[in-house]
Structure formats: structure tokens, C-alpha cells
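One protein chain is absent from this view; the other protein chains keep their places.
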Amino acid sequence: MGLSKLNSLYREVILDHADHPRHKHDLATSTNTITLKNPTCGDVINLSIQLDDQEKIQDIGFSGDGCTISQSSASMMTDAVMGKDKETALRMAKTFSDMVMGTKHPQADLDELGDAAILSSIMSFPARIKCATLAWWALQRALLEETPTDEEEA
Amino acid sequence: MGLSKLNSLYREVILDHADHPRHKHDLATSTNTITLKNPTCGDVINLSIQLDDQEKIQDIGFSGDGCTISQSSASMMTDAVMGKDKETALRMAKTFSDMVMGTKHPQADLDELGDAAILSSIMSFPARIKCATLAWWALQRALLEETPTDEEEA
Amino acid sequence: MAANILDIRKNFPVLNQQVNDEQLVYLDNAATAQRPTAVTDSLVHFYQTDNANVHRGVHTLAERATEDYENARVKVQHFINAAESAEVIFTKGTTDGLNLVASTYGEQVIQAGDEIVISIMEHHSNLIPWQQLAIKKHATLKYIGLTADGELDMADAADKITDKTKIVAIAHASNVLGTLNPLADLAKLAHQHGAIIVGDGAQAVPHHPVDVQALDVDFYAFSGHKMMGPTGIGALYGKRALLEQMPPYQFGGEMIDFVHQQDSTWAQLPYKFEAGTQNIAGAVGLGSAVDYLSDIGMANVAAHEQAIVDYLLPKLVADPDLAVYGPHDPAKHTGVIAFNVKGIHPHDIATALDMEGVAVRAGHHCAQPLMTYLGLVATARASFYLYNTKQDADRLLVALAETKEFFNHGAVKAE
Partner (left out) sequence: MAANILDIRKNFPVLNQQVNDEQLVYLDNAATAQRPTAVTDSLVHFYQTDNANVHRGVHTLAERATEDYENARVKVQHFINAAESAEVIFTKGTTDGLNLVASTYGEQVIQAGDEIVISIMEHHSNLIPWQQLAIKKHATLKYIGLTADGELDMADAADKITDKTKIVAIAHASNVLGTLNPLADLAKLAHQHGAIIVGDGAQAVPHHPVDVQALDVDFYAFSGHKMMGPTGIGALYGKRALLEQMPPYQFGGEMIDFVHQQDSTWAQLPYKFEAGTQNIAGAVGLGSAVDYLSDIGMANVAAHEQAIVDYLLPKLVADPDLAVYGPHDPAKHTGVIAFNVKGIHPHDIATALDMEGVAVRAGHHCAQPLMTYLGLVATARASFYLYNTKQDADRLLVALAETKEFFNHGAVKAE
């Protein structure tokens, strides 16, 4: 029956991240923060990052509301980039967005994403791709210190 | 062959009126005048009427440019209304426009139109109905002393 | 009706397909309806026999195409009971029609300090044109709120509509709350204050008998694609006296009388508002959709949908895991049903239902201010039409139950 196919999207690990999101908390201090909204569905993410002197992600946390995919993606993203330096994190964001759009990447790049690589399954659900990318997009823009337009700000 | 069907539209009498239009001249004096243009094709008619004290059409003349149908219709119209009183002429204009739109009229009304009644054939050529009605429309508006909008004026 | 529903479904080949290995249940009719073969046949027939550009053409195909196009206008006229066909302007759709009114009539009459009154349940298409007009003209945009059970608050309407109000613009039927608003009463109210009223008929014309003269609306816009017609066509009704005083909306071929180098004059109604080559085949297809719906009878269409609502709505309302928006009384609810399931995001619901072959929409339904007003970010929405059945409603109920099961523990267990 149809619902069994859902398992290919909502893998156990995804549901687990959604139910028990990692790093879903505020940071005491942060060097880079951003709030982004997905206009299509209204999902929101507030992302805070603490970079150290070597531009390494010393701490990261998020808050916000959204669907299983966006919550889980944010959780997996924060897990994956914690402790990475800025450059690496930006490369991972690029790998992720390429991956969900179907652009091929070396396996090593995908491995670097950790749990997040599992979201390549989103490709079969085109309408949900934005749900998966919101967190990574926020990461990228926070690190590049791009200010969101007024509108994207919650 | 196809062209023979043209004879049903371009009857001898119609071609004759177009080739030798009656009353195609200016009037020395006139009580009612109008200039109308058919926006679709640019055809123009200048119509001058001399009404006497009893509101009878003492003289009528037209000038202008247009297709066979519009020229011939103007010629037949002026022939038909010459000497008629204003009320009769207005009734004839109504009969004519009803006729070409396919609305039934008593035979007596049609007879009153004289040669012009032959233009009922225009019904089978919907795109040309306006060519036939321009002159009658000018008559009506001249008699009712409606000023054309700036634009309709040549 | 119930007797021949299977015959009706045969007219919609698109329904006869599997989606994700399940028989399709199409419940996204508020977004767009499906088209009967009569409509697609009319398109193909037009293109393969009469196709030509309309008006001004002297040749036979042009005459036939013109007749087809103008006949379609007369069909639409009769369908909404407009006084004359010249009051029916073909547009691209509801959005196009509403923008036309805001950009012409609105531009002309709204001045600084004037008020425009809309409702909080408006679709963006009947909201942003007025919002932007108000911003541009330094006018005030006021919102009529809702009653506790999700209907338009008529007491608030009586408060908000004042002598300063120049335009009232209201959805005839809501695309979220499933309400049919009392447009005739609102028209009376608007007219008492010297305002005109614009009806957004996008969700009403496809599903209910509509009589623009009885409603006494000044303008009324709707879309072909939501009433089984083609995409890219719609109609705007306007009262002649208003249409005549308005400037044109777009400029180009067919809408002129005379064009000089430095000025131009405009054609008579309705052509003044139909610049350039129109969606001729689209109009013909809309005419054929009107024929199809008229043959069935709009009262029958409405009754069929009401029967489904009577059956389904109480079941949804009774489910403690569900929040159903709009009135809970089925008699006050159209076939547009927005809801949320506790703990499951509407996008997840829509994806899950799709896996069961049930097509619903999830999101803000182009009604963000309404979402904000209701304290929501999004909802799921199932919307029904003539070709839907009680079995479709059952399929929705079963799929919803399975979706809840899946997200609560099913999936994890399954892996």
C-alpha cells in the first residue's frame, strides 16, 4: 500500500532527528546569526553560530518551526558542521544543495555530510526539496554574513 | 467556381450604385451634416442634409471613400430617403439596420427602402455588415443631431 | 445526480489513473479543476476547423472564429445572468480581472484618505491589488474580520464600511474557510455608503448558481480553469455604466477606434478591455465548460458537493486529532475543507496522502494574512467537485488514519 513508500523519504534516522532534534537551543553568545523563512510554507529557522578565532564552528544552535523534513534537516546539518571550519562548512552546504538537485559529487563529499546525506531521497519529492535546503541555505548565508532581505526576516 | 458566389453579394444594382453613385456631391446649404469613419477599415462618409420647414429631406448629398458596399449603400440610402420626412427616414434607418442583422420586418417596411433592400444579402458576409450600415448610421445621427465623438470625426 | 455520477466520471479521463500505485483521488479542485472531454474536444475542434484571428477578418475562417468567440461570451453572460454580453470581458483569469479593476477603476476613483475595505479571508489576488493601490494613493485598507466559527463578521462589515469607503472587495466563496459570503448583503451595505463592490467569484462560479444582477455586484471576476474550462481564460463582469467611464487597462490591437501618432481613441465595450489577440480557443473552451455545467445544472452541482460535505465534515470535526477551519456546521460549509492534524505538519500530510493516491494541497493557500489571523503557518486542504464521490471522502479518511499511524509510530516500526 501507498504509505509504505513514505519510508523511503521518512527514513528512521530522519524521523529520529525530527523527533529529537540535536542542537535545538539558543546559544549564549554567537558571532553569526540569521533568521530565514520559507515563503512557500511559512517554515522558519533561526540559526546561531559561534565561530572561534580560527573561523571554526565552536557551537551552533537553531530554533524555529517546520515540517519533519525541515526540522530534521536542520538537526542533521548542525550535527554535521559542528567543529568544522567555515570553509569546510560552506563546501558541505554546496555539496548538499547539489546533491538534492541531482548533481553528482564524489562519495567522499557525501560522506562528509554524515546523516544529512540520507536526504538525497528528497530528490523523488521535488515539492519538498526546499524543506530540506532551508537549513543549509541559512548556514551558508549566516557564514557569509549576508543579511536577509527585510522580508525573509521573521 | 467560387467567384460566381460573389454575384449574390455584389448584385448588378449594387455595383451600379458603386460605379455611379447618386447624390455624391456637396450641398450648397445644409441643415444637418456629419462625418463618420468606420474604424475597422478607415472608410469615411461626409453626409449633408437640407431639411425644410416641415422637416422633410429637401436635399441630401455625401462624399467620402470606401469599399463597393459602403459607397453603394450610401448611394442607395440617399436615393431612398430623398423627399422623405425626418420621422420616416429614421424609421427606414432602423428597418435597414434590423434587416442586415437578420431581424424580421414587414415587407412594406422593406419595400420602403427601395434599392437598399437588396443589401439584405450582406447578412451572409458578417464581416461586411458594418460597410453597409455606415451610411444609415450617419443618416440617423445627422438627423438626431448627435455630434460624433472627436475621434469619429475625420 | 448520484445515479449518473459514474457516467460523469467517464467524462474526466484524467481521473482514471494510478498515482503511486493507487487509484487517484483528486481533491485539489480549489486550486484547479479537471476538464471533461467536451472541453478538450472543443479546443481541438476549434483549432482543427475554425482557427483564425477574430474580428476584422473578412475571410470565412475569421468569421467562424469570431462567431465562436462571441458565442462563448454570450454563454458566459447567461451563465452568470449579466444584462448584456458587452458586460462580459474575457481575461486571463480571476487575478487578471481583479488587477484590471484595481488598475483602472481603482486608479481613477481612489484618492488620499479614501478607504478600501476587504476581508481577512481574501486570496492574495483580491488583496494585494487593493493593498498596493492603497499604498500608492495614500488610502486606507481595512479588513473585515471573522466570527468565532469562521464566518465573515457582518457586524464588523457594517462597522468597517463607512462613507469614506470607495471600494469593497470580497470573495464570494472562501478558498480556505469553505464559507459562502453574503455578497448581496455586502453589496447593499457598500451601495448605501456610495461605494462599489467587487466580487471575487473564483470559488463560487464553479460550484454554485451565480446571478450577478441579483447579487447587484458592480464587478465580478472568475477563472475558467476552476470551472472545468481551459487555463489562461477567465471573465470579468462589470456594469456597463462603470466600464464605460473607465480607461482601458492594456493598449494594443483590437481595443482602439482610431490611432494617431500622438493620441488614440478606444473601441466600444467589451473590446476596449481586450487588447491584443485574446485566448480565443480558451474562450471557446470556457463556453463549452459552461455548456457542460449548465447541462448538469448548477443547483445539482451544489447539491452533489453538499452531500459529500454533509457526510465528511462531521467525521473530520469529530476527530480529536484534527483541527478543521471555517464553520463546523456542514450546511454552512462548501466543498473546500482546510484542516490540520495534531503534531503533523501539513506538508508531511500532503506528501503522505499523495502516497495513498489522494491529492490535497498544503500551504498558505495564497491567504497569508488569514493564516496569520488564525495563528497558523499552513494547513492541508481537501476540495471537492462534481466528479468526486463519497468513496473519495472515505479514501481521504482512511489515508488520514494511516498517515497519523505512520507519523506517530508506524514508520519507525516498519523499518
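Note that the chains take the letters A, B and C in the order they are written out, and that residue 1 is the start of every chain.
As a working rule, a contact is a pair of C-beta atoms (placed from the backbone, for glycine too) under 8 Å apart; a residue touches a chain by one contact, two chains touch by 3 or more.
Because the structure is predicted, anything quoted here is derived from the model rather than measured.
One of C:6, C:83 or C:135 touches the chain omitted from the figure, and that residue is C:135. Summary of contacts with the chain left out: across C:169, C:324 or C:360, the touching residue is C:360. Across the entire complex, the residue among B:26, B:52 or B:65 in touch with the chain not shown is B:65. For the chain missing from the display, the contacting residue among C:372, C:391 or C:408 is C:372, taking the whole complex into account.
Listed by residue number, the positions of chain A touching the unshown chain are 37, 39-40, 125-128, 149-152.
Against the chain not shown here, chain B presents residues 1-7, 9-12, 15-16, 40-44, 65-69, 125, 127-128, 131.
Within the entire complex, the positions of chain C that touch the omitted partner chain are 13-14, 17, 19-20, 24, 26, 28, 31-32, 34-35, 39-40, 43-44, 47-53, 56-62, 92-96, 98-99, 102, 120, 123-125, 127-129, 131-132, 135, 141, 143, 223, 225, 230-233, 250-254, 256, 258-264, 275-282, 347, 350-351, 353-354, 358-363, 366, 368-369, 372.
We adopt the following convention: only the chains that are shown with their structure count from here on.
Note: the chain lying farthest from chain B is A, by mean C-alpha position. One inter-chain figure worth recording: chain A and chain B are separated by 78 Å, centre to centre, where each centre is the mean of the chain's CA atoms.
A straight line joining the Cα centres of chain A and chain C is 37 Å long.
A separation of 47 Å divides the Cα centre of chain B from that of chain C. Residue positions of chain B touching 2 or more other chains: there are none.
Annotation for chain C: no residues touch two or more other chains.
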